[in-house]
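Excluded from the complex is one protein chain; the other protein chains are retained at their positions.
Which chain is which? They are A, B and C, in the order written, and residues in each are numbered from 1.
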Amino acid sequence: MTQRANLPLFDLYRTMRRIRSFEERVAELYVRGLSAGSMLHLSIGEEAAAAGVCAALRPADSFTTHHRGHGIFLARGADPKRMMAEIAGKAEGYCAGKGGSMHIADMALGHLGANAIVGGGIPHVVGAGLSYKHLGKDAVSVAFFGDGAMQQGILYESMNMAALWALPVLFVCVNNQYGMGTRVDRATRVTDFAARAGALGLLAESADGEDVTAVFSAAETLVAEARGGHPGFLAISCFRFFGHGRMDKSPYRSAEEEEAGRKRDPVLRARAALVTRGESDEAALDALDLAIAREMDDAIDFAAAAAPPAFDALFRDVFAPGEPAPEPLRARLDRVLAGA
Amino acid sequence: MTQRANLPLFDLYRTMRRIRSFEERVAELYVRGLSAGSMLHLSIGEEAAAAGVCAALRPADSFTTHHRGHGIFLARGADPKRMMAEIAGKAEGYCAGKGGSMHIADMALGHLGANAIVGGGIPHVVGAGLSYKHLGKDAVSVAFFGDGAMQQGILYESMNMAALWALPVLFVCVNNQYGMGTRVDRATRVTDFAARAGALGLLAESADGEDVTAVFSAAETLVAEARGGHPGFLAISCFRFFGHGRMDKSPYRSAEEEEAGRKRDPVLRARAALVTRGESDEAALDALDLAIAREMDDAIDFAAAAAPPAFDALFRDVFAPGEPAPEPLRARLDRVLAGA
Amino acid sequence: MDSDTHLSETTYRDALRRALDESMREDPRIIVIGEEVGRYGGAYGVTKDLIDKFGDARLIDTPISEPAIVGAAIGAAMTGLRPVAELMYVDFLGLVMDQLANQAAKIRYMFGGQIGVPMVLRTQGGTGRSAGAQHSQSLEGWVMHTPGLRLAMPATAADAYHLLRHALTLPDPVVFIEHKALYARKELVDFAAPVPPWGQAVIRRAGDDVCLVAYSRMVHVALAAAERLAERGITAEVIDLRTLNPLDMATVAASVARIGRAVVVSEGYLTAGVAAELAARISEECFDFLEDPVIRIAGEDVPIPVSPALEAAAVPDAALIVETVARMLG
Partner (left out) sequence: MDSDTHLSETTYRDALRRALDESMREDPRIIVIGEEVGRYGGAYGVTKDLIDKFGDARLIDTPISEPAIVGAAIGAAMTGLRPVAELMYVDFLGLVMDQLANQAAKIRYMFGGQIGVPMVLRTQGGTGRSAGAQHSQSLEGWVMHTPGLRLAMPATAADAYHLLRHALTLPDPVVFIEHKALYARKELVDFAAPVPPWGQAVIRRAGDDVCLVAYSRMVHVALAAAERLAERGITAEVIDLRTLNPLDMATVAASVARIGRAVVVSEGYLTAGVAAELAARISEECFDFLEDPVIRIAGEDVPIPVSPALEAAAVPDAALIVETVARMLG
């Protein structure tokens, strides 16, 4: 149906390693008290979903993500410095420090936005798909979300619309087995998510999120189909290595379960495959990992050094520049108290 | 699995005829200017869904309906007088004239309420099911809704919960082929609704809404299963004989389609079967029909003669009796103007 | 409706359609998306026949999926279209407040000003059809309380036209609430007349004894009250706010400061609604000029009953305004 691009595993590995490395630094940022707030959701263990799907996209394509979206955006080509600065709530961040970890966005890279409402960003890709179809633009829009969002009604409404209108849209469920403390089998009786999408008329597949090549290959097919007007759904099974947020020590799951889950490590698996297949060797990979670690250390330094947003940013961007803006409380009080 | 009750077709016919007759009077009420408002949705053509499913219920069971719920409530044993009075917005109506056609309810008959929000009443049966399970009550709760509600997200959330918690709940989709002017195939790509419910872990079936016996039989099985903790879904295919509301002349569908659709008449089909099978004869059925017509004429007279609610009902029942109630505007103005 | 003549007898409904028609002709990015907006022509007939002119790629009939309708409009607005999403009844806001308030209203801000959401959410509200508690509300209060949303509530056919035309050029999300009891209201509209800018209130009737501040259908109720008050020798100024965001307090404050008495009239529930905001602002800005407290006449704090008599009693009418003003001045 589609033509397999010959994407080297090495590239996918690098993307995944960058994500892993970045997320480790995000944890550090938090521990050092430099993050803006505690709402930090690490995607360690989910790197293959991010790398595999994003590798199947073209520059004109777009996407939305959930609250655990750092990895996806990095896979898309984000600048770790500006990401880290955003997570630290700094003016040099992607969203000028107003969005933070859960609301990173970058229109230049087709990132229509991370969302802190579970399921909140899903319908936006339906609208993007409508645009592309309407404007005759050759682009696909992808919604990334977690297994938890599989129980949000808006997903079904969105999938139904995409199927009905044959939109260039792909729904990607990153099933890391947990929504906060709730294992997926405590959230639903049937965990075969692809069947649900299929019943609505989407092309639906599942992929093993430990195997980045498998993810890439499934995504490539589905993205190509979506581009042709056959919207799809991809469930990627993986494991959330750490707690839901930074303060969650996952007391609701056993040490054995965690150990087994963390064995499903897409980064290590790709690394091992590179060595086994002779596409790289330990020394080269060590060097790569080190270079990435340095890049990410720089990102954290950048974020730490960056300036917070200026006070007047508070009233900016509620509406477009030049449009009537909300009156600051102090200005109102000045008026009222002067009058009284 | 379940034991077939030997419900005579005659009883189902009578129920259906009463619905048909009632709905014809509702139309008359409207034409005579006696209805409260124009929000009247007739269920002519859908009688088998109402009669067949309700015949499978026990007195302790409960249900919610959509905006097109007159027939369902009649099949459950409603008093047509009080229904008609409610539709006319009179004090003697089921809801004291405050609910109207779209909000009829009767706790005594397990009618947890009709709803004017498409999909709005669906999750309530999940809660009822939780209650029954929790309180050890042997009862099933049934949500009735239209094909249009198949695209409302809350349905999927509700079905998922019912399946997950093995609740005594049944979801019944009365698929009359249209949501207002939108034929079901313009609202969704896949019109096999049962598959969706199945993918969520419900026992899912479809039934022909022209054949009341088939509906009853499917409902009986599913109700029994629900009672045993296997929640279900039943899609009943029928045809909305008339417009969406009383002002809608259905310009969006062809005369041929209407003609063909109206041939799928569950009332006439049951009547013919009764005669063919020798379970009744034309004369007896004519007499029955006439008696029903008289009963429904009485209902319309009752409604016409009934008194509207008294003015002070306006402020009653916002909260429970004896609890602080909202202050009427005039009372507030009296205070304020007296003070000033 | 003849788009060549500028002066014509036009209903509120036709004025809205004309606005959509002209804007869609000018701006190919405009799409209309919602339940029954296409073939059916809209539950209240506003989009009637537009599908014949613009086709079903621009008048998009949707499934009954309000959250996704608004969500899809947001995504479309972020990627180059200018969607008009239609919510059949404002009462359904409860289904879409997440997409409206957490998404559409906040996207520009959360994303640091990178992008806006130029969409219009058209809907209609209010009493008048005995449509019951879930189809008769006036929920503009929820919208007005949400930063990031513009809010227009036209009272006249001319405003229905001009405000919608204007809304379709704004860079931010606009909630545009029509009134179900106004659709059939006819009026002589001069489509070429100069238009007050977006966000500017108009004085519909001048007066010296009391200032009645209203919007949407309540403008006509206030005008009727002013007429009756005039018979008693009381002259009421009637201000039509036209938009609630922005809110033109300059016009209101100038009038109230001159007159010294204000009554605000809203069909929405009294408590914590638009009337409260108007009363609070007028009290703040005109404190030294007020001879009486600002009086709020608004919807009773009860669900809207279906019984026609009770429904009418649940919202303000001219008699109550007349009586109240007479007592203020008595």
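Heads up, the rule we're going with is that contacts are C-beta pairs under 8 Å (C-beta built on N, C-alpha and C of every residue); 3 or more make two chains touch, one makes a residue touch a chain.
All values derive from a computational prediction rather than experimental measurement.
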Which of C:19, C:78 or C:276 contacts the chain that the document leaves out: C:276
From A:45, A:71 or A:89, residue that would touch the chain that is not displayed: A:89
Full-complex contact with the absent chain, from C:100, C:189, C:211 or C:229: C:100
For subunit B, residues in touch with the removed chain: 62, 64, 93-99, 103, 105-107, 112-113, 115, 117, 120-135, 137, 141, 153-154, 157-158, 160-161, 164-165, 316-321, 323-324, 326, 332, 335-336, 339-340
Subunit A, residues in touch with the chain not shown (by the definition above): 36-39, 89-90, 97-103, 115-120, 148-149, 151-153, 179-182, 186-188, 252, 308-309, 311, 313-315, 318, 326-330, 332-333, 336-337, 339-340
Absent-chain interface as seen on subunit C, which is shown: 91-102, 105-106, 109-110, 132-134, 141-142, 144-148, 245, 247, 268-269, 271-277, 279-280, 283-284, 287, 290, 292-296, 300-303, 305
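Everything that follows uses one rule, which is that only the chains that are shown with their structure count from here on.
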Centroid comparison with subunit C (C-alpha atoms), farthest chain: A
Distance from the mean Cα position of subunit B to that of subunit A, given in whole angstrom: 44
Between subunit C and subunit A, distance of the C-alpha-averaged centres to the nearest whole Å: 39
Residues of subunit B whose C-beta touches two or more other chains: 151-153, 186-188
Touching two or more other chains - residue numbers and ranges from subunit C: 63, 65, 67-68
